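Here the complex is missing one protein chain, while the rest keep their positions.
Here is subunit A:
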Amino acid sequence: MEFNARIPDGPIEKKWEKHKFEMKLVNPANKRKYRVIMVGSGLAGGAGAASLAELGYNVDCFCYQDSPRRAHSIAAQGGINAAKNYRNDGDSVFRLFYDTVKGGDFRAREANVYRLAEVSADIIDQCVANGVPFAREYGGLLDNRSFGGAQVSRTFYARGQTGQQLLIGAYQALERQVGLGTVTMHSRHEMLELIVVDGVAKGIVARDMVTGKIETHLADAVILATGGYGNVFYLSTNAMGCNGTAIWRAHKKGAAFGNPCFTQIHPTCIPVTGDHQSKLTLMSESLRNDGRVWVPKKKEDCAKHPKDIKEEDRDYYLERKYPSFGNLCPRDIASRAAKQVCDEGRGVGASGRGVYLDFSDAIQRLGKAKVEEKYGNLFEMYERITDDNPYEVPMRIYPAVHYTMGGLWVDYNLQSTIPGLFVGGEANFSDHGANRLGASALMQGLADGYFVLPATVSNYLAGIKPGTRPTADHPAVKEAEANVKARMEKLLSIKGTKSPTHFHRELGKIMWEYCGMARNEAGLKKALELIPKLREEFWKDVRVLGEGESLNQSLELAARVADFLELGELMCLDALQRRESCGGHFREEFQTEEGEALRDDENFCHVAVWEYKGEGQAPERHIEPLAFENVHLATRSYK
C-alpha cells in the first residue's frame, strides 16, 4: 500500500497559508454540479456540511440521530481552546501547537497540529458570529479559563455546555443551508457501506432506520465525520448510538487505520454502580481547576465517611506526585494515578474503584455562590445520578473510556488512503497523537469542518470532472448494496439465544481488562484469543428479533457490535505491537522506575498505519515516520 502524508514544504508557520494558495479552486458556476456526501452531523460533520454548501456544492448529510442537533459533540462540557491570548498570559499559536504535540506524547504529525493551532482563533470568531453565547465578563468581553493540563487560560466556554452551544451554532448554519436547498438532510440514516468505484470513493449505502430500506447514495466525494469508537468498550462516555461502523466499513474497503490502540481514558467520570450500567457519565475536567483529588492514606479509612478522615490522613496524590501541575495534570496521567491508588486498595465507594474530588477548599475560598455559578449544572447532574450532594460530600470519580485518538489515517488534506474519501473530527487519527488535551476535541472538530475540509475537498473536486458519478446500476454499486442486504438478512436469520447487548458487554469486558488503562503482552495475547471466539459465537448465536424493513433498534445494534468485534481485535493487535508506552497507551513492561510512561523514540516514533488484507487474513502494519523539527522530542514531565 502506498501512502503519502502530503505535508507541504516550507517553515511550519507558512505551510497552511502556502498550501491554501497552491490548492486548486472550482469555478463558482461549476460548484453546483458536484455532490458531496457528509456522514455525521457533529462539529466536524455539521460545520463541514454547512460550509461546503455555503461554497456552492450540493451536500447530502447523514446522521443516525433523529436530528443533526443531537450528535454527540453536544455532550462536551468544558470548553474549546483557542490561541487568542486575550489573557496576556503568554499564549500564542506556537504555544498551543507546542502543548498539543507534547500533550500527545510526540505521536502526532507536527504540520497538522500547527494548522489546528493556527485556525483555532478563527473558530472562536466564527462561533461568535453564529451566535454562540460564550461566557462573558461584565465588560462584555469573552471569559476564559485554564483547562486540563494547560498553564495558560485559553479555554472558551459556555457554562458546562460548550459542546452543546458550539453544535447548535453549526446545526443552525446547517439548517440554514437545508432551508436554502443546498443540503439534503438524511436523519435516522446509518451508513453501512462505502461505495468504491475503480479505487475511488463514490458514495455510500445507508439504511433508513425508520423504514429499514437500504438506499444507495452516489457523490463526487465522501466525507466521514462519524466520531470515535470508544463504545468498543461497551461502557464509555460516548452516546449509546456512537459506533465505529462507518470507519470500519471504509477500512475494509481500503482506507488505512491509524494508531487504533490510542484510546483516551478520562479521569473524572462517575463510577460504575452495577451490572445494569449502560453508560458512564463524565464530570467535566474543568472541575479539577477547583476540586482537589484525594484518597485516604490508609486502606482501613476507605469505608469511613470522607468528613471523618482527618486532613493528615488524606493523600492528595496528584499534588504530591506532580507538584507543578497538581490536579491539572493531563488526562492520561491523572487516570493512571487513580488506577494506581485503587489498585493499592485505597479506592473509595462501594466498588472500591473511586477517588474523591473535593470542593470544600474551593467553597471556603470562593463561597458557595461562586462555585455554583461555575459548576452548578455539573453538580446538579452529579446529584441526579448518585443522590449525593457535592456541596456537602466530595464527589467520587473514576476514569472511563472517553475518546479515541486513533482513527482512519489521513494525509494533510484529511484524505484517507482511498482517493475521494475524507475523514474529519474524532473519526480521523490526525491531531492528538497518543493523548488528547482537554478542550481540544471541539477545536479539532470545528477546525476540520469550518476551515480545513472546505478547502481541501474543493481542491480534490477541482481535479475531477463534474458529473462523473457512477450510475446506480454500476456493478460496484450493486455489489455494495447487495452486501449490506445480505448482512442484514444474515443477522436476522441467526435466531440464536443471546441479545446483541450480551455480546457487546462481553466484548467490553475483554477490551477494558486487557486493552484498557494498562496493557501487557500476555493480556493482549489473551484478548486476541478471546475476541475471535466471541465473534464466532456472535455469528452463531445472536438473537435479533423483528424485521429488517422496520424501525428495529436490535438490528442496528447487532450490526454495530459485529463491526466492533473486528475493530476491537485490531486495537489489541496494535497495542501488542507498539512495544512502548506513550500517552494513553500504557504498556506495563515499558515504564520508568516511578511508574511513568516510557517512550521508545528509536523504534516507535511513528504512526502505525494498518492495512486490511481481506477476510481471515492478518492485517499489515505499515509506518509513517514522524519528524519533530519544531518541538524537540523530550520526556513529558508534569512534575
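In this section, a contact is a pair of C-beta atoms (placed from the backbone, for glycine too) under 8 Å apart; a residue touches a chain by one contact, two chains touch by 3 or more; residues count from 1.
Heads up, the rule we're going with is that contacts and distances are computed from a predicted model.
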- Message: I notice the complex is incomplete. Of the names "Heme exporter protein C", "Peptide ABC transporter permease", "Succinate dehydrogenase" or "histidine kinase", which is the UniProt protein name for the chain that's not shown?
- Response: "Succinate dehydrogenase"
- Touch with the missing chain holds, among A:Y450, A:F564, A:F586 or A:Y638, for A:Y450
- Item | Residue, one of A:M1, A:L25 or A:M240, that touches the chain absent here | A:M240
- Query: Which is it among A:F106, A:F134 or A:Y229 that touches the chain not included here?
  - Reply: A:F134
- Query: Which listed residue, A:H19, A:R35, A:H72 or A:K374, touches the chain dropped from view?
  - Reply: A:H72
- Item | Where the missing chain touches subunit A, by residue | 47, 50-51, 54, 65-70, 72, 74-75, 84, 86, 122, 124-131, 133-142, 158-159, 161, 163-165, 168, 171-173, 175-176, 178-179, 185, 187, 210, 239-241, 273-274, 276-279, 281-282, 350, 380-381, 384-385, 387, 450-451, 454, 499, 501-502, 543, 545-546, 550-554
